[in-house]
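I have a structure here, written as structure tokens, and I will follow up with some questions on it.
Shown here: the complex without one of its protein chains, the others still in place.
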Amino acid sequence: MPGNWYLASYKYKFNISHNSHFLKKLKDKKIIGNQCSGCNRVFFPPRLVCGKCLVEPDQWVDIRETGKVATYAIVYLKDPETGEIQEKPTVLVHQDGADTAILAKLNPEVDFKDTYVGMPVKVHWAENRTGGLMDIEYYDVLEDDAEDLNSTKD
Amino acid sequence: MGRQVAIASAGFSEHASKRSDVNMAELVSEAVEDCLKNAPGVEFKDIDAFVNGNMPAFEGSNMPELWMTDWMGARNKPLLRVTTGGTTGGTVAIAGYYTVAAGLPKIDTVLAIAFEQQSQGDTSVGLASVAYGEISVLNTMGIPYDQLSRLLSAGAAIGVAAYQATNYMSKTNITEEDLARVVVQNRRNAAKTWWTHLKMPDLTIEEVLDTPYISYPLRYGMVCPASDGACAMLFTTEEKAKDICDIPVFVNGVASVANETAVLGYDGSGTGQIDPSDQLGAMKSSELAYNQAGISFPRKEIDYAEVYSPFPNQELMWVEKLGLFEETTAPKMYETGITALRGELPINCSGGVNATNAIGASAMERPAEAALQIMGKADNQVPKTVHTSIGHGWGGSLNLCTLMVMSDEPQRKWKMGVK
Partner (left out) sequence: MEKVGIVGYYQVKLHSDANYGRYEMIFEAVRGAVDMAGLKKKDISTVISCTNDYYDGRTISNCFTVEVGGGYMADESKVEMDGAHAVLYGLMRILSGNHKLAVIWGGSMPSCFPYHSTRLFETDPTWERPLTYVNDITSAGFQMRSYTEKYGVSAEEIASVAVKNRKNAVKNPLALAEAQNSNINVKEVLASDIYADPVTELMVAQPCDGVAALLLAPERQALKITDNPVWITGVGYSQEAYYLGDRNLYESKSMELAGKIAFDCAGIKDPKSEIDVAELFEAYAHEELIFSEALGLAEKGKGASVNSEINGDISINPSGGATSGNPPCATGLIRVIEAAKQLRGEANGYQVNNAKKAIASGQIGMCAQNNILFVLEGGN
């Protein structure tokens, strides 16, 4: 007999008040992450608890706009209506200054076949920012000898 | 504290894409019967306790071990249920081991059962819901559903495995041919094992490569099927095992170390696994398990391995991460036949997960087949004598791992890898 997992009516409860500071800064084109003083790892987007130390991260640090592609994948999905196969590229970007990677999109004009692990990218801010993760509209691909990369990592 | 544990028998049900001739309880009883058939002299009254597990989302039944009590022979007996997603079979086997190792009064013989009847439900929903909570948080923080949905639509397991494939391939320069070769070896092996799902004795590399991409670089022809099936293993003490079988298999090392998740961090945070092919959890698991088993040179001391690889790139990655081969040399090992049936270190002669994947059971079928190889009772038995073997599993969001190290010699001296 057919069963129905009621997930549509499940209320996922979460408290992201620890993220509100971070989301507000995005509106001002500033990226910050929270840092665990136990292991000095920086989390972007912010994390509630550092698993390595089992404590709450207690500092906020600035993170640069540049980063590298940590990994990527091209998912091929069949459109349920047209039956057409679509390519959906997704990247994970490891932001400079952070120890985590975030799900992101690349500039839509970039040919995804050129993507490689370690490709340098930079945040492209959205025109109308609302204080949410979509304020980072997508990532622009940088040339390996681009000026933005001249600033050395601390 | 603790005592030596041995595996006395293992059994399976028939695996197929749709076992519509049985319901879950009957499927489980097939595996239980097969396990006891291979352990002459052991009857239901001799089983002191049970461990059961599957991935409950697939069949729409919560805690199914409750209604299959009688089909397992567990009425009025102690029963523990362990479920950990893709690694369920492995963690059920490990729990079976711990139940015996603990030495609780009157619990000497334990039947561990893992199963899945995926045809009863929607596999992709079952897999996708791993991350529903995290996706809700990301959505609240501003990312629209259509950007998140691509994570779900391809089924979470292949979705996350694709990222892992990307990193592994960029580090090692393997080709699609290398991937197809692994698939061909697995499925030809599966044809010689009675309980497997995809039996393809004449599969060729060209046939595998002639299928469309599902998630670059993986093609449809390379990915595992969704199967219905069950597996059962009999754990007992050293003394009792010697009465039940000629060659008892001693469980000398177990570990199931968890890492933080890949691709998505918890509660909308970023992931700490920058390179998902690093697999620190698996490396720590093998360190702990090999330490317990007294193994210092896995490449030389392990004779046979069953690794959990629904996708061929993972098989190449795992055999390196688990210390069986040097980094980046795995493709060569497959090319030169070292991992084949008659090779120096045969891998997955049962066909592995690439040929049969009943998710709840798969991680148990690996140590089960590895144990049968030591006993000399596997269907696709390797010609060389197997003294030490390993059975491995992975799951979750590339963060969970299980490992069981077995041998025909008991390891009495425990070496603890932890403080």
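Per-chain numbering from 1; labels A and B assigned in written order.
Definition applied: a residue touches a chain if its C-beta (ideal position, glycine included) is under 8 Å from a C-beta of that chain, and two chains touch if they have at least 3 such contacts.
Keep in mind that what you see is a predicted model, and the values were worked out from it rather than measured.
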Which residue from B:A10, B:A57 or B:M200 sits in contact with the chain not drawn here? B:A57
Going by the contact rule already stated, which one of B:S29, B:T91, B:T109 or B:T172 would touch the omitted chain in the full complex? B:T91
For the chain not shown, which residue from B:S256, B:S277, B:T339 or B:S389 touches it across the whole complex? B:S256
Listed residues B:D34, B:D267, B:D303 or B:E365, member touching the removed chain: B:D267
Touching the hidden chain in the full complex, which residues of chain B are there? Just list them. 1-2, 23, 53, 55-57, 59-63, 66-70, 74-86, 91, 94-95, 98-99, 101-106, 126-127, 129-134, 254-261, 264, 266-267, 280-281, 284-285, 288, 292, 395-397, 399-400, 414, 416, 418-419
Need a quick check: the contact residues on chain A for the chain that isn't drawn. 1, 3, 5-7, 9-16, 47-56
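Here is the rule we go by: only the chains that are shown with their structure count from here on.
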In whole angstrom, how far does the Cα centroid of chain A sit from the Cα centroid of chain B? 32
Residues of chain B touching chain A in their complex? 57, 60, 121, 125, 129, 132-133, 136-138, 140-144, 147-148, 150-151, 153-154, 159, 162-167, 170, 212-216, 260, 263-276
Complex interface listing, chain A residues touching chain B: 3-5, 7, 10, 12, 14, 16, 19, 23, 41, 43-48, 51, 70-77, 85, 88, 90, 92, 94, 98-103, 105, 116-118, 130-135
